[in-house]
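First the structure, in the form of structure tokens, and then the observations on it.
Every protein chain except one is present and positioned as in the full complex.
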Amino acid sequence: MMDFIIGHYNYWVSIFLMMVGFYAVISRGNLVKKIIGMNVFQVSVFLLYISISTVEQGSAPIFTEGVELYSNPLPHVLILTAIVVGVATTALGLALVVRIKEAYGTIEEDEIHELDHTL
Amino acid sequence: MYTAVSLAILVSLGLVLARALLGPTVYDRIAAVNMFGTKTVLLIAVLAFSSGRTDLLDIALVYALINFTGVVAVMRLVTYGSFHSSRKADTKSVTADKG
Amino acid sequence: MIEVFIDIILLSFIAVTAVAILRMTNLFAIIMLFGIFSFLSASLFAVMDAVDVAFTEAAVGAGISTVLMLATIALTKTQKEKVSVSHRHWLPLSVVIVTGAVLVYGTLDLPAFGDPEAPAQTHVAPYYIDKAVEETGLPNMVTSVLASYRGFDTLGEVVVVFTAGVAVLLLLGGKHRISDTGTNEIEKNEHSLILRVVAKFLIPLIIVFALYVQFHGDFGPGGGFQAGVILSAAIILYTLVFGLDAAERVIPPSILRILASLGVLIYTGVGIVTILLGGNYLNYSVLGDSKVAGQHLGILLVELGVGIAVFAVLLVIFLTFAGRGRP
Partner (left out) sequence: MIIDILSWILLLGGGLLGIIGGIGMHWFPDVYSRQHAAGTTDTLCAMLILLGLALQAGFSLVTFKLALIFIFLLFTNPTASHALANAAMQGGLRPQLERTAGGDNP
């Protein structure tokens, strides 16, 4: 039982983080908060991938003499690029938030909807 | 031996995290983030030795360097209100913080 | 054993931090906590043997993303999230709980953490682990998979980063005047002497370290993505301490735009050269006298292109954010 919990704890925390991020995106009205929630979601996916790539007693995937067991390098590659792409897309989202603020004067979703209706 | 040290660092990480969560002012949080960064550097350095993967020291080095950038950015925002002007901003709005 | 223990403790910390991020309403405090969140995730990657990933997260999370979020806070002049009472919280909460429960049910069949017999470990990964060192002559398998085996994938990612940079420029790049900054003051830096002296000492070291990461990436953790991020963090530090105008004198934005395009051009250009030399697109084996030498040269060039592109794009994004609303 204990082994099962330790063996799946990583996945459960990833899912928990994913749901926290998801909740922040769907329940909060503030756009910056939504983007931060999206980032939390994103990090949870990274954690899940890296958890899957880990091999017990394995070494980092850099060739060294006398090491036989390495972690899986493929998820590392995917996540490494995803982190940089993630920050670039976050910047794009934040730029949109700045423009929304300049156009509407607020970054609260409710107020933006109200302004849209009154126009 | 490394185990004891990493445990000690984990305990202090927990305490610092609690300070970052509790606040009460922004400056407490900034100090907590800075200290958290240093402790992460140490944790990774100790981990590099306990697992024999000295490549990890490069990561510790990055943290030691980049953490400073973040802290300076926060200071600049708190003091000047933006990244381009050098006028003193009205900082009351930032410092009035209730977690 | 101790690594599993550290892993569990750090995961618990990260869960607590995420909940705190969700519950807080002060955006400034949230961004501080997000910095801690990223520290924790990078430590977790390091514990889980993903050295290169931890490297990237360390460089991105501690510097760039915090700075960008702070810039947004400054530009939108919003410190506090408004919590509306009328929001019905039960609907999103129940959606989240149901989704989470389904996902947890899904994990029950997953192989345990660190299982060497898991399906993910038995398909394509053994090929990379066995052959990568022999075929490319590089000890760092992540670099050879990134730049050679999955070169198309990485090209796509670089183009996405480039496109995001272009989009940010289009959204925020134009001159935008804010009415309340009427006084035209001379940019005079009032930051304390200590900060300036220490920054002068640190910035060259960061740049040298970034170059080390760029060219040592074939042998140890590192590579173009990490080096580009670290290099742009150095210039961001310069901007923060010496002012935006000084930074734009050091690296004019027009040159940065050319550099961003140049990085992508180097990457695609290497592909064209391999076609002209009679190989497939991005098959570096034809570049050198022997297959291994060609692979080595190709990976070096491609990583250089990635480094230049990432550096220029991230810096363009930061300078655009920082310069928005400048009188």
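Every chain is named by a letter (A, B and C) in the order it is written, and numbering of its residues begins at 1.
Quick note on the criterion: a residue touches a chain if its C-beta (ideal position, glycine included) is under 8 Å from a C-beta of that chain, and two chains touch if they have at least 3 such contacts.
All values reported here derive from a predicted model rather than from experimental measurement.
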Indicate each shown chain that the hidden chain touches within the full complex.
B, C
In the full complex, which bits of chain B touch the chain not displayed? Write them out.
1-2, 4-5, 7-9, 11-16, 18-19, 25, 27-28, 30-32, 34-35, 38-39, 41-42, 45-46, 49, 54, 57-58, 60-61, 64-65, 67-68, 71-72, 75, 78-79, 88, 91-92, 94-95
Residue ranges of chain C at the interface with the undisplayed chain:
192, 194-195, 198, 201-202, 205
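FYI, only the chains that are shown with their structure count from here on.
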Hey, which pair has more contacts between C-betas, A-B or B-C?
B-C
Give the label of the chain whose average Cα location is farthest from that of chain A.
B
Intercentroid distance (Cα basis), chain C paired with chain A, Å:
13
So which bits of chain C are touching at least two other chains?
49, 51, 71, 73, 75, 220-221, 321
Could you list which residues of chain A touch at least two other chains?
59-60, 62
Name, in rising order, each residue of chain B that touches chain A in their complex.
53, 55
In the complex, chain A touches chain B at residues 59-60, 62
Quick check: in the complex, which residue numbers of chain B touch chain C?
2-3, 6, 10, 13-14, 17, 20-21, 23, 26, 29-30, 32-33, 36-37, 40, 43-44, 47, 50-51, 53, 55-56, 58-59, 61-63, 65-70, 72-74, 76-77, 81-87, 93-94, 97-99
